[in-house]
Every structure is written in C-alpha cells, then in structure tokens.
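Below you'll find the structure I mean.
Right after this comes subunit A.
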Amino acid sequence: MEFFFEVLIGGLLAGVMYALVAIGFVLIYKASGVFNFAQGAMVLFAALTFVSLLERGVPFALAFLATLASMVVLALLIEKVVLRPLVNRPPIILFMATLGLSYMIEGFAQFLWGAQVHGLDLGIADEPLEIRGMLLSQFDLFAAGTAAALVLALSLLFNKTRVGLSLRAVADDPLAAMAVGILLPRIWALVWAVAGFVGLVAGLLWGARLGVQFSLSLVVLKALPVLIIGGFSSIGGAIVGGLIIGAAEKIAEIYLGPIIGSGIENWVPYVLALLFLLVRPAGLFGERAIERV
Partner candidate 1 sequence: MLYQEVGQISTSYAAERRTFRLRQDRIALWLLLGFAFVAVPWLGNDYWFSAILVPLLVLSLAGLGLNLLTGYAGQLSLGSAAFMAVGAFAAYNLQLRVPGLPLLVSFALGGVIAALVAVFFGLPSLRIKGFYLLVATLAAQFVVEWVLTRFSWFTNDNASGVITSPPLLIAGLDFSSPRGRYLLTLAVVVALFWLGKNLVRSELGRNWMAVRDMDTAAAVIGIRLLKAKLLAFAISGFYLGVAGSLWAFAYLGTVEPHGFDLSRSFQVLFIIIIGGLGSVLGNVLGAAFIVLFPILLGNLFGLLPSGLMDAGQLENIQKMLFGALIITFLIKEPEGLARLWQRFRQRARVWPLRY
Partner candidate 2 sequence: MPHTLPQALLHQAHTRGAATALRYKRLGIWHERRWSELAHDIGQLAGALQQRGVGRDDDLLILSQARPEALLLALAAQWLGASVTLLDPDRDNRALLPQLRPRLVVAQDLETVQQAGEGAAVVYLDGRGLNQPQHTRLIAYADLCVGAATPACAAHSNDLAFVFHAGPPLQLTHAQLLAGARTLIAREHLGSDEEALAARVFAASGQARYLLTPWLLAGFCLNFPEALSTRDTDRRELGPTLVLGTRESYGRLEEWVRERLPLPGTFSHRVYTWAMQPTPSPVRRWLGHWLVRRPLRDVLGMSRLRAPLLVGPALSPHSAAFFAALGIRPGNWQEPSTRHEPVAPLLSQTV
C-alpha cells in the first residue's frame, strides 16, 4: 500500500509536468482557437536557448530574461507571419500550420544552438525525500510547487487584470470582443508570449529532468492526451488531466509493465484518453456545442 501511494504520488507529480505543457496549449486554444502543435517546439526552443546562454557564461537571471525576451519576439513573429494571414481559416488548416511552425522552430533552435544534448542543473538535488515512509523525488516536489505557483499567477492574470478580462472576452466570442474594441492581434501576441513563458518554465523543468535535447519537443505528445481528458479550453482541466495521465502512466508502468512488457508509457495515455473520449466526447471539462442548422 505504501508503495502504491509512492507510485501514485510520483505519478501525480510527474503529471504536473505534463500539465505544464498542456497549459500552454490551453491558453492559445482559448484565445485563438488554434490547436498549437508547436508548443513542444517552443519548450525545446526555450530550454535550448536558456541552457546555451548559461553555457556561454550568462548569469542565470539574465539568461532567463533573455530567453523570455526571445520567446516574446517569437510569439510576436508567429502572430504576424502565421496567425494573421490565416485568420478565419478552418481550424484544421491552422493546426497543420502549427505543424509546419514546429518544424521551423525545431530546425531554427538546433541550427542556432546545435543538436547535442545539454545537461541543465537548476540546483535542486534530486535525491529522494522520505515523507511518512514514502520516497518522493525532491525535484518532482519542486516542479509541482513551480507549476502550482505558475497556475496561481496565470489565474490571477486572467481573473484580476484587464488583459485577462479581454482575453476571456475573446475566448467567449471573438466578434463581440472586437466590437467592444479589443484588438485581437494584440491579445493573440500576448497569449502566445505567455504561452512562451509557460513553455520556458516547462522547458527548464523538463530539461533538468531529461537533459535539454531534441526529444524535449516530443513532450507535446504527452500533453495531447492530457488535453483530451481535460478539454482544450480549461486550465483546471489541463491540470486534472495531467494528474490523471501522470498517475495512470506510472501505475501502468509499475503494475502492468511486468505483465505485458515495458515501454507502454508511450501509448497508455492515449488509450486512456480514447476511453475517456468514448464516454465524454468533449473531454471532462469541455462542453458539447449544439449544432445550429
């Protein structure tokens, strides 16, 4: 039983990391209805830039700011070059565009900083911590803490500030939002920037976990099922989804793995998400639209 909880909590903590990536998705989907496959690439770009700056002797804080700045620039570029020309196109087109985008960003990041693996040390000792008989990864706890802080910050941003207000307006009804004088492009740019920031944080945590390398951009594949379960349009959903996936994945790995074989963590989340879908076609928190004809 102890062990089970240990696994469970380990999973939940790992799930937080998924949630982190998923949140980036949700932000963009809410604001611009774009299913942003490039989120993973952004994570990679952020982590790679940051770590490369560190390696070139840039102090931590400065590197962080510089990376953040570059993410903002990236966001602005994306808004100008990709989103604006594609406005009012079917979502599937936008999705495919983000596929291309992720290729570009990945290519660019590696072109800039090279493709070799970088270690990233955030100065958190990763020796397990003993809490009431359970061994928990300190790092995971730290990650969970960061994620929690981030979510808190975001919810403040969106619920307390004018920007957040206009964002929610856009999410509800872009046309009405425009009618009351909200500038969509600006909101989009902002949201992509924030998503970039989230990407950065995720990138640091994941980078510290896996080492900063190309495979980081594949975390997007982890985030997908999370989104499916949580629904595309709810930050809370993203977190819950993340936790569920994380836990399920770990448990399956530990208890199912020995039976049917290793390496199942790649697909278990998807099958799980599928099962969810068959029960709730719009995810846990997303609600089903009535089709007007």
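A few notes on this one:
Methods note: contacts are C-beta pairs under 8 Å (C-beta built on N, C-alpha and C of every residue); 3 or more make two chains touch, one makes a residue touch a chain; residues count from 1.
Regarding candidate selection, all candidates are chains of the complex that A comes from, given by their letters.
In this text the structure is predicted, and so the values were computed from the model without any measurement.
Every option in 1 or 2 belongs to this complex, yet subunit A touches just one of them, candidate 1.
Subunit A meets candidate 1 in the complex at residues 35, 81-82, 85-86, 89, 91-93, 95-97, 99-108, 110-111, 114-115, 221, 224-225, 228, 232, 260-261, 263-264, 266-267, 270-271, 273-274, 277-278, 281-283, 291, 293.
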